[in-house]
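Okay, so here's the structure we're looking at.
A protein chain is absent from this complex, but the other protein chains hold their places.
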Amino acid sequence: MTKSPRTISPEAWRRSIGALPWLAAGGVLAYAFVFGGYLTTVMSFALIYVIFVTGLNIFMGFAGQVSFGHNAFAALSGYTSAVLTTSYAWEPLAAFGAGLALALACALVIGYPTLRLRGHYLAMATLAVGLIVYEVAVEWKALTQGYMGISGIPPLGIAGLEVTSERGQLALLAIVVALVLGAAWRIRESRFGRALAAVAGSEDAARALGISAAHYKLTAFLASAAFAALAGSLFVHVVGFVSPEVYGLHMVVLSFTMLYVGGIGTIAGPFVGAILVSLLPELLRRFKDYQDLVYGVALILLLIYAPKGLSAMKGLVRKPVPR
Amino acid sequence: MPDLSYLPQIALSGVGIGCIYGLIGIGFCVIYNASGIVNFAQGAFVMLGGMITHTALHRYGVPLILSAVIAFAAVAVIGIAIECLVVRPLWTRGAAMFVMILATLAAQIVIERATLIAVGDQPRTLPAFTDRPPLMIAGLAVNTQFLWIFVTSLVTVGLLALFFKATIIGKAMRACAINREAAALQGIRVSRMLALSFALSAGLGALAGILITPTQYTAFNVGVPYAISGFIAAIVGGFGRPLGAFFGGIMLGLAQAVAIVVFGAGFKNVAALSVLLLFLFLRPSGILGSSK
Partner (left out) sequence: MTLLALSNVTKRFGGLVAVDNVTVSVPESGVTAVIGPNGAGKTTLFNVISGFAAPDRGRVVFGGVDITGLPPERIAAQGLARTFQLVQLFGALSAFENIKAGCHLHTRGGLMAALLRLPHTRHREREVEEEARRLLAFVGLSGNADIPAANLPYGRQRLLEIARALATRPKLLLLDEPAAGLNSAETTRLSDTIRKIAGGGAKVLLIEHDMKLVMSTADHIVVLDFGRKIAEGAPDEVRRDPAVVAAYLGVSGAQRA
């Protein structure tokens, strides 16, 4: 069959539409980089959330599980970084190492019993974990300064070289995000990723194929906790300040919104979602009190009408069915 | 060394707040039994119960009892609204269960923020229902509000038990909980049962809010902590068993009271959450065992 040279094949359409979210989000990022100003700060936050949400995506999108408590791991690593770099003058990288180790250790201890639970029990157990860490951050004043928080946290840097400019931070974060998204892609397109997808698809069938659901759920949990820890630590250095509110319920709802707007289970989803959702408050700046209200309503509408999010748009153009 | 002589007194107040947790927990169970979802907007109902009563009383001068009744009815309607606007669309689209939980959490936020915009962030309180000094029973000072809470809760639980056991609608709701398809085949309108369960659950939440506000306060953001406590109560009691949720609530209230005496007031929430984790890990079917 000859193709008319003037028509664009459906496959090309699909690819173009699939690239749109990347282009849109990337465009915003480039704009922020070039023009600087407040947008740069907003985009820095967005990129940190990309890392957090990518981790969440691995556990919830790839492995099909539920967690309302990943903010706990961000908090654990973030506070470790904050305390070690301010009170003990550690290097940021070393402090992050300690924070990561702490987060992973906790994830292991929590994950082992929690992942036996299913459905809403798992959701609630993870929510409880997140809330407990929040409470500890508030109450353990000797360590965390409670609500007042810790300030004067040094910026990102290695061996005395510090990244202090806004654009520099954004560039550094962009590099980290590129690595993180690349890691997510490699995870998905691998034997490990297939095992996660199998567990998400049907635990019984996965086990019948020799895939230990318990093992892979735990590994996905740990991997996603590691991403959360990275995001948590990056945040304290970029902002220079930390308090319990940073890692509270607000983070949970925000990250879920980003995950769903972007498209759960996709690679671009966290990227697109984080950037677009971070822009929303800027558009609503005049209505500060209404922000969370709009988030709530938007999330509800999203969940009902577009559960696959923006990154799944290319699914709207049908692939030609082979005869 | 913590002062244990306070223990019986604090235990009593623990039972009081425990009744409130219990009522909220029953609300969770009712919705869970009807639909299999955990409704995180439950806390909003509690908040609205106290808030609407306060608004009717102070802004419009409506007498206390009537305000309470109006609040009860209004919150029940709001519960139905959430069912229609948030839960039902997701339900019919076959959404995953945690998506529905997330949506109810979003609904909680919407209600919270709308309340903030409507009435501001000042904490409010209600007058005690009867204006009398505490009674002295067995050396303990028993607050009259505590008596209101305790008696009203017991009566409510009793009425509920009767409702589920003896009335046709109550039995229909239980049927839906056990097997939705079979219930539908028997001619039970499952969608109506779902709406009814939300109305009932919202009413229970509102009642809890109205009862507790005189002893504490209400503000736009008290919803979530109450929801969490109610959820813990439901888990401890064995999710799905309304009576168990009530016991669970009382146990939680007592545990918190003890924690406050031994560890200090700040660890109230940590204690509650630790109880939750303990039960989820060790005995997810709760004290009485799950009904499913």
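Labels A and B are assigned to the chains in the order they are written; within every chain, residues are numbered from 1.
Basically, contacts are C-beta pairs under 8 Å (C-beta built on N, C-alpha and C of every residue); 3 or more make two chains touch, one makes a residue touch a chain.
For clarity, every value in this text was computed on a predicted model and none was experimentally measured.
Novice: What are the shown chains in contact with the chain that isn't displayed?
Specialist: If we consider the entire complex, the absent chain touches A.
Novice: Which one, A:Ala223, A:Val253 or A:Ile267, makes contact with the chain that was left out?
Specialist: Among A:Ala223, A:Val253 or A:Ile267, only A:Ala223 touches the chain that is not shown.
Novice: Check each of A:Ala195, A:Leu249, A:Val272 or A:Leu299 against the chain that is not shown and name the one that touches it.
Specialist: Going through A:Ala195, A:Leu249, A:Val272 or A:Leu299 one by one, A:Ala195 is the residue touching the chain not shown.
Novice: Which one, A:Ala74, A:Ile211 or A:Val246, makes contact with the chain that was left out?
Specialist: Touching the chain that is not displayed is residue A:Ile211.
Novice: Given the full complex, what residues of chain A touch the hidden partner chain?
Specialist: Residues 183, 186-187, 189-195, 197-198, 200-202, 204-213, 219, 223, 265, 319, 321-322 of chain A touch the chain absent from view.
Please note the rule applied: only the chains that are shown with their structure count from here on.
Novice: In whole angstrom, what separates the CA-based centres of chain A and chain B?
Specialist: That pair's centroid distance is 33 Å.
Novice: Which part of chain B faces chain A closely enough to touch in the complex?
Specialist: 37-38, 85-86, 89-90, 93, 95, 97-99, 101-103, 105-110, 112-114, 116-117, 224, 228, 231, 235, 266-267, 269-270, 273-274, 276-277, 280-281, 284
Novice: Show which residues of chain A lie in contact with chain B when the two form their complex.
Specialist: 66, 113-114, 117, 119-121, 123-125, 128-129, 131-132, 135-136, 138-139, 249, 253, 256, 289-290, 292-293, 295-297, 299-300, 303-304, 307
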